[in-house]
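The complex is shown incomplete by one protein chain, all other protein chains being positioned as in the whole.
Going in written order, the chains are labelled A, B, C, D and E, and every chain counts its residues from 1.
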Amino acid sequence: MIEYDRAPPEVRAVYDDIMATRQTDWINNFWKALAHHPTTLKRTWDSLKQVMAPGALDPLTKELLYLAVSTANGCDYCIASHTAAARKQGATDAMLGELLAVIGMASETNALAKAHQVPIDDRFGSPG
Amino acid sequence: MIEYDRAPPEVRAVYDDIMATRQTDWINNFWKALAHHPTTLKRTWDSLKQVMAPGALDPLTKELLYLAVSTANGCDYCIASHTAAARKQGATDAMLGELLAVIGMASETNALAKAHQVPIDDRFGSPG
Amino acid sequence: MIEYDRAPPEVRAVYDDIMATRQTDWINNFWKALAHHPTTLKRTWDSLKQVMAPGALDPLTKELLYLAVSTANGCDYCIASHTAAARKQGATDAMLGELLAVIGMASETNALAKAHQVPIDDRFGSPG
Amino acid sequence: MIEYDRAPPEVRAVYDDIMATRQTDWINNFWKALAHHPTTLKRTWDSLKQVMAPGALDPLTKELLYLAVSTANGCDYCIASHTAAARKQGATDAMLGELLAVIGMASETNALAKAHQVPIDDRFGSPG
Amino acid sequence: MIEYDRAPPEVRAVYDDIMATRQTDWINNFWKALAHHPTTLKRTWDSLKQVMAPGALDPLTKELLYLAVSTANGCDYCIASHTAAARKQGATDAMLGELLAVIGMASETNALAKAHQVPIDDRFGSPG
Partner (left out) sequence: MIEYDRAPPEVRAVYDDIMATRQTDWINNFWKALAHHPTTLKRTWDSLKQVMAPGALDPLTKELLYLAVSTANGCDYCIASHTAAARKQGATDAMLGELLAVIGMASETNALAKAHQVPIDDRFGSPG
């Protein structure tokens, strides 16, 4: 873990931008781990900042989606950090409860569709 | 694939409820495959209907989440069917483009967090 | 795909053993693809033959387990080949229907347990 | 975690049914976590109870299949809980040893079949 | 698929850079699909170009690693495109054969280690 105090300038610059963007005064462990490879740190942060900015989807919806993918991918750290981030964006217990129900249900039907090798209906067209 | 015409009564009852609930006149292949095992068909539909009903999260958000999980789980059929369902709920090209960007970014950071075995920050607490 | 007729002797020896062990007169595509790397072909077949032989678990149970893992791992080829193998060992439609129900249910609760980061109960002890 | 003593009536009703069905006097953590969302708790338990009941497959086989899927999906909690459940249904060390060998072998050949993009043999037909 | 002829200027600029960097005269389908969302196209290409450039690891090793991850993640398109890319970087049949053997073996032992919930040896330290 690379702490701010012993971080080289290019790492500090990213840490400063993270704290300014998120309006917070601390850096979570994910970034301190990435800082071992400063080019990966900077590229990943720049990409994340762009992707998670408000757009056609609002920040709360994006956090819920991030949490859904992180759960499907089985990333414990990401589940913890994006649950916290979703709550910060306004997710309620009821929303998170329904999110988990959707994740569970999707996982079940994903498995059933794969098991049956269901052919894609013509009406769906190509997802493109 | 069990078509409506040769379906037994308990399968027809589920098909009828699917068409009524979705206000449509056709059944997609997923259900026709599940119909080989009528108890699984009924249980899966009843659960899906409950989970996807409007609640603390709106139907469009639920469809986007379903699509995110289906992509992470690599279910081709589910990607096609839930892309169609999301569009029916009002998803625009811009929304789907941002959804994919979030899925991609989450997949990258999920892998990086796992690779680094990043310890969970105390501040995140337990996701419960 | 390496067909029998143009296969080198060490590949033919494996093909012969596959056909003799399975009491069949053809080789499925999986082995013809592995034959590009004869040491992998031989090692994989020898291992599979040992693992799938009757033991504390009977051959049908082993095929159902193989199919369950292949579905969870999303291997289309393996789902097709092990569905056929399970039927050859006596799997009925009812068995396969229940197998899929278990796969679906496990996938759902796997996702829910990960999402909740459920701590392991002391009573379960270590799986060893 | 929602303990029995502070659970609302609809949660207690599910806990009571779990203990009666399993002939035990305790509730494992998975259900206590789900209880944050009582409709998910009830739906999941009702489904699990239906799916795991004896049928064309016996309870021990179903538990082994559940464990196989949970391992492939990488759910630590589920591996622990279903190893315990399998032992309760009569799984011996030898059975679990062979189960793991099948899981390992299937994972290897799943990866090899995907890597080779092996085309499905016509003889296998469609898994339906 | 967004073809070069009907691509907007910001997409053409990326296509031009891809062709110049790879010293080729065509664009593969992956980029034509991403082009529906030009910011994702540009960000993904810029990141890929940076990550795959020669560094402490040579381009062939990077392509083999990319192929290994793509196989583990079950991405058919990526397996096809990175097999071609690896061959362009000099991968021989023997190398690809050994790569697949490693992927298969790792998949097997990954599953076995998860199934046994093997505790990490103190000597390994933290992967950081």
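Things to note:
We adopt the following convention: a contact is a pair of C-beta atoms (placed from the backbone, for glycine too) under 8 Å apart; a residue touches a chain by one contact, two chains touch by 3 or more.
The model shown is predicted, which means the values in this text are computed figures rather than measured ones.
Considering the entire complex, the omitted chain makes contact with A, B, C, D, E. Of B:Val11, B:Leu60 or B:Ala80, it is B:Ala80 that touches the chain left out of the display. Although one chain is not displayed, its contacts with chain D can still be listed: residues 74, 93, 97-98, 100-101, 104, 111, 115-117. Residues of chain E that touch the chain left out of view are 26, 28-30, 33-34, 40, 44, 47-48, 51-52, 55-57, 61-62, 64-66, 68-73, 75-81, 83-84, 92, 94-95, 97-99, 101-114, 116, 118-121, 123-127.
Residue positions on chain B in contact with the hidden chain: 71-72, 74, 76, 79-80, 100, 103-112, 114-117, in rising order.
One rule holds for everything that comes next: only the chains that are shown with their structure count from here on.
Distance between chain B and chain D, defined via averaged C-alpha coordinates, is recorded as 21 Å. Centre-to-centre separation between chain B and chain C, using Cα means, comes to 28 Å. Among the residues of chain C, those in touch with two or more other chains are 40, 44, 69, 71-76, 79-80, 97-98, 100-101, 103-112, 114-117, 126-127.
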